[in-house]
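Here is the structure we will look at.
With one protein chain withheld, the remaining protein chains of the complex are depicted in position.
A and B are the chain letters, set down in written order, and residue numbers restart from 1 in every chain.
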C-alpha cells in the first residue's frame, strides 16, 4: 500500500558551476513521514543538469567544471549559436550528465553515501533560476 | 493504492542521429488514465541510447551528433572491431548518455519542460529498429 507525494522546488538563482541541493532535498523528504521508498529528482531544463558528486573537497567541483568546459568547449563550429556562445556547450554538458536522479529512502533517510551530495550543475554563463521536481513513492 | 502499467513500443526504423519520441510516449501515457506517477523508459540496446534535449532548434541535434562523434570517434585503435568500425564508438556514446529515463507524471502530463523532448539517439551508421520499454506507476 504505497504512498506518493510530489513537489516543485524553486531553486535560488545560481551562477555557472555546481551548487549543492542535498539539505533542501533531505528536508523535504523528512516532512513526508515515509520510511522506505524511492525519491526521483527531475530537472525540466536543458542547459543545466543534476549530478551526485563528492561533497568534501570544493576543489572537486572546480575540477569538474573545468573538465566539462574541456569536453564541451565554447567554440565557433556549432550550428546552434543564436542563443549565445554558451548555449550549445550547455546542452552538451547536460547530455553528458543527468536530467533525473533516483535515490532510495531507507529508514527515513536518503541512501546517499557519506561523501555524496546532490548538485545542480548550471551550464549557462549567466545566473538562472531553475525548478526541480521531486517525486517520492514509498511507505 | 498505486497502479502499474507497462508496454513495449516498437519504434520505426531510424538512421543515425537523434529522433524525437515525445508524442509517442505522451500519447501512451494519456491512455493510462493516471494523474500522478512516475514514467520510466528503458532501452534494451547497447548501441543506441536515450536523451532529453532541446526540442526547438534542429541544429542542436546536429551539434550533439557531431560532438559525440568527436568524443567517441571511429578510430583504428579499438580492440572490439568485428561488428564494424561504428560499433565500438556506438557503445561509448551509449555509455556517455542514458539507457533509462524517469519522468514524473503530474495532473496527467509528463513534467517535461517547455523546451524538453525525449529522443532516441541511434549510434549505428545503418538504420535499426529499436524497442522501448515503458513503465508507469502511479495513481
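What to note about this one:
What we mean here is this: contacts are C-beta pairs under 8 Å (C-beta built on N, C-alpha and C of every residue); 3 or more make two chains touch, one makes a residue touch a chain.
Keep in mind it's a predicted model, so treat the numbers as computed, not measured.
Seen from chain B, the chain kept out of the figure touches residues 1-2, 4, 6, 40, 42, 44-47, 71-72, 77-80, 82-83, 88, 91-92, 94-96, 98-100, 102, 131, 133, 135, 137.
Listed by residue number, the positions of chain A touching the unshown chain are 1-2, 36-38, 51-54, 57, 59-60, 62-64, 66-67, 71, 96-98, 101-104, 106, 111-116, 137-139.
Following the convention adopted for this analysis, only the chains that are shown with their structure count from here on.
Distance from the chain A centre to the chain B centre is 20 Å, each centre being the mean of its Cα atoms.
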